[in-house]
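Would you mind keeping the following structure in view while I ask a few things?
Note that one protein chain is taken out, while the other chains of the complex remain in position.
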Amino acid sequence: MSKLTLYENRFFDSEPSVRSIARELYEGIKNLPIVSPHGHTDLAWFSQNSPFPDPTELLIIPDHYVFRMLYSQRIPLEALGVPTRDGSPVEHDHKKIWQLFADNFYLFDGTPTGIWLNHVLSTVFDIDETLDLNTALDIYDQVNAKLQTPEYLPQALYDRFNIELLSTTDPAESDLKHHRTIKNSDWTGNVIPTFRPDGVTDLSRVDWHHNIKNLSDVTDIDINSYKNFIHALEKQRSYFKEMGAVATDQGVLSPHTHELTKIEADTIFERALKGNTNAGDAELFTAHMLMEMAKMSLEDGLVMQIHPGSMRNHNSVIFEKFGLDKGCDIPVQVEFTNNLYELLNKYGNNADLTIIIFTLDETTYSRELAPLAGHYPALKLGPPWWFHDSIEGMKRFREQTTETAGIYNTVGFNDDTRAFPSIPARHDVARRVDCNFLAGLVARHIIDIEAAHKMSRALTYELVKKGYNLN
Amino acid sequence: MSKLTLYENRFFDSEPSVRSIARELYEGIKNLPIVSPHGHTDLAWFSQNSPFPDPTELLIIPDHYVFRMLYSQRIPLEALGVPTRDGSPVEHDHKKIWQLFADNFYLFDGTPTGIWLNHVLSTVFDIDETLDLNTALDIYDQVNAKLQTPEYLPQALYDRFNIELLSTTDPAESDLKHHRTIKNSDWTGNVIPTFRPDGVTDLSRVDWHHNIKNLSDVTDIDINSYKNFIHALEKQRSYFKEMGAVATDQGVLSPHTHELTKIEADTIFERALKGNTNAGDAELFTAHMLMEMAKMSLEDGLVMQIHPGSMRNHNSVIFEKFGLDKGCDIPVQVEFTNNLYELLNKYGNNADLTIIIFTLDETTYSRELAPLAGHYPALKLGPPWWFHDSIEGMKRFREQTTETAGIYNTVGFNDDTRAFPSIPARHDVARRVDCNFLAGLVARHIIDIEAAHKMSRALTYELVKKGYNLN
Partner (left out) sequence: MSKLTLYENRFFDSEPSVRSIARELYEGIKNLPIVSPHGHTDLAWFSQNSPFPDPTELLIIPDHYVFRMLYSQRIPLEALGVPTRDGSPVEHDHKKIWQLFADNFYLFDGTPTGIWLNHVLSTVFDIDETLDLNTALDIYDQVNAKLQTPEYLPQALYDRFNIELLSTTDPAESDLKHHRTIKNSDWTGNVIPTFRPDGVTDLSRVDWHHNIKNLSDVTDIDINSYKNFIHALEKQRSYFKEMGAVATDQGVLSPHTHELTKIEADTIFERALKGNTNAGDAELFTAHMLMEMAKMSLEDGLVMQIHPGSMRNHNSVIFEKFGLDKGCDIPVQVEFTNNLYELLNKYGNNADLTIIIFTLDETTYSRELAPLAGHYPALKLGPPWWFHDSIEGMKRFREQTTETAGIYNTVGFNDDTRAFPSIPARHDVARRVDCNFLAGLVARHIIDIEAAHKMSRALTYELVKKGYNLN
């Protein structure tokens, strides 16, 4: 058994001058509140405020970052308790699953998931020994016991985490039930929705008709035409705004943007309603809806986020057995310069609009995204996303975008997580990496220490608030 | 108000052993003359040798590196005095523009533009306080006063900057008026032209007929056929050589190379003359003209430069209002292995020819360009270009090309600038980054210090002279 220690200078360069500057910068911003405008936490936790069931249910079963690695090392998802779509049985002994996880926790050495889990165990649950095959059950019991106490209820953790704002991601057709419950409760947590229309803008989805039906129901608009579809979206955007939303989000395979004529849009939509979608319809319609969403954003002021380039459900065996979000979404190459041409030519010069671009294709950082964001007033760069929300990933992002776009065309950090207890860990890693990046600039006399203090505060707190219109 | 300091060890690694080796190497080469075989300075400055008008006119209005960043942060180009094409009014109070720039100078923290401007203010104009909202007008006045003195006339600065050679970039149809004036004057500055035929080789340009007309006029050759077009180019190349040119340059979207048959070339050119260019004609003709230019280079010995992969005038709103070179040229992905196949198979084995390739797509450094340059005798790698002419950009270039191509298949540094006062700054940064790169190799015992001294001299002075046939 070895001691689980979170070193004070962790993740900073070992070179003493950089390390001490990084530490100085970090001390200046480490206690700033967490602003989390893009994430995927389950709002039911906060609206119901019931205890989290157990360590395995909290930390393993819902976290595809965790079980994707275990699966890659030939541990079946069934053995990890990941529920099947058809209800066929999976391991239900949560202690056994936890033990299996602990036996293989060394696989996460050198990964952000390993870092986050250690941070959660140490700072959230006060565990002081490293998780391994010997300590597994003892740690399970300690965490489990804590989860039953009032201090570990979701709302209590929210407060303890010093969260100023947390956003969920919600389908366009959502009634935002839990958001309403929270609004009407006396809890003071600031949890807002984000408007995500993929389920109704992507004509190729198998659940498209189902989602359109729900959108009709929730808006009381009969979506029997493209025009009504647009009205329904506008109505829901307005409802989301009422419930606190500041942004929309679109997950697209390609960021291709192209405005259809009214007749083209009508025709494609009509074909879709009849189930007669042609090859190419879905791609064109997605390209068109990016243009439409920008137009609506210009009207209602919601910030527009685009997350392109993930091929969803690459592994059809896993998708069919276990469903969405099981660690088998794989990035593809993305092109922005040509694909965003129409969008930026029509809306990119508008100082009242903010479009935030994310990417999983790091090759676009210096080649396309930094030059675009270093020119177009409407365009800002989202932080490193998903696989790149890591120490080296965030370092590459700063090194490859700052010289062309500066830091002021970026928007701080997004944790983008389903794993609520890991939120402080993820923000802490980002703060450390940013401070260390700035310290490297100071140590090499590229910027001075005053600038670095100002920039560290911007990266931690100010840019996210400005970028998402939260001031 | 804080002090503007250029630290002696700036941009070197903070680790003491690397830093001291870098410093030692830098001391050995820092005073070598500047050889600048690729740039965009305005020759009228030197031929007329009038005082530069004022700080804003010198440092802000013509520099798209500067105003692109300000524009991205929602400052209109009009407010920065950037002239419109139709003459519609823009801000003409240059002190006010300078103040606006100074108010926002923090945006450049961590960027090469910030570094260069500080270097210019400190070393060229002896300013000792940092530029910000408070010091703006005082600095303006100091710089302005100096500009009116003889020591700040263009020719005086040229001498003070220790420039051994400076090249401009000139259209194929140019009469090189200012070059002739200088040649005939008693000024001893060595300023040479570079032959850039894009205006007449790119059939898709709106000014193509205009440029062809000018080429006819300047050569006294009636360009009514492809054959005469080639003769006119050859005649102008010969004239450029007389005026000192050592190189040509082609800016192409794609580096695709393909030789047309005589009949194909004749036919396409004839269609172009008649204004009947087909879709695809321009691309094919550009691919063909790369082959033709290589053939001419083999005959007349001019070094052939290729700058591919920038989509010009991405922002049509800005282009229409303000014209070319307004910070909205955006890189695209580039492919070299297939595209250069014909060129290299026909000319790449020729030891009498030098083809220098530049790229804005850093992904090609290790994958395509270093392997190609590490094999073909005719091929050399140009330095990191434009967005990548920066501390991190130059570091990536060396790290990603040296192991495969060595340093001797590269050609030193190009400043590529319109901003004349920044030339020493840019070369100084490049020298520091190269010395630091070599110091890292020495500190890790990859090379010894003797090799590093030899290599630092090669990177600073010898390779550029060899690469551009300047010996």
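Every chain is named by a letter (A and B) in the order it is written, and numbering of its residues begins at 1.
By our rule, contacts are C-beta pairs under 8 Å (C-beta built on N, C-alpha and C of every residue); 3 or more make two chains touch, one makes a residue touch a chain.
Quick caveat: nothing in here was measured; it's all calculated off a predicted structure.
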item: Identified contact with the non-displayed chain, of B:E8, B:D126, B:E320 or B:E403; value: B:E403
item: Hidden-chain contact residue, picked from the options B:L6, B:L284, B:M311 or B:I447; value: B:I447
item: Contact partner of the left-out chain, one of A:L133, A:V332 or A:A351; value: A:V332
item: Chain not shown: contacting residue from A:E27, A:E392 or A:E450; value: A:E392
item: Missing-chain contacts mapped onto subunit A; value: 2, 7, 9-15, 68-69, 71-74, 106-112, 115, 311, 314-318, 327-328, 330-333, 360-363, 387-388, 390-393
item: Missing-chain contacts mapped onto subunit B; value: 15, 17-18, 335, 337-338, 341, 344-345, 348-349, 351, 363, 366-368, 370-377, 379, 399-400, 402-409, 440-441, 443-448, 450-451, 454-455
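As a convention for this text, only the chains that are shown with their structure count from here on.
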item: Mean-CA-position distance for subunit B and subunit A (Å); value: 40
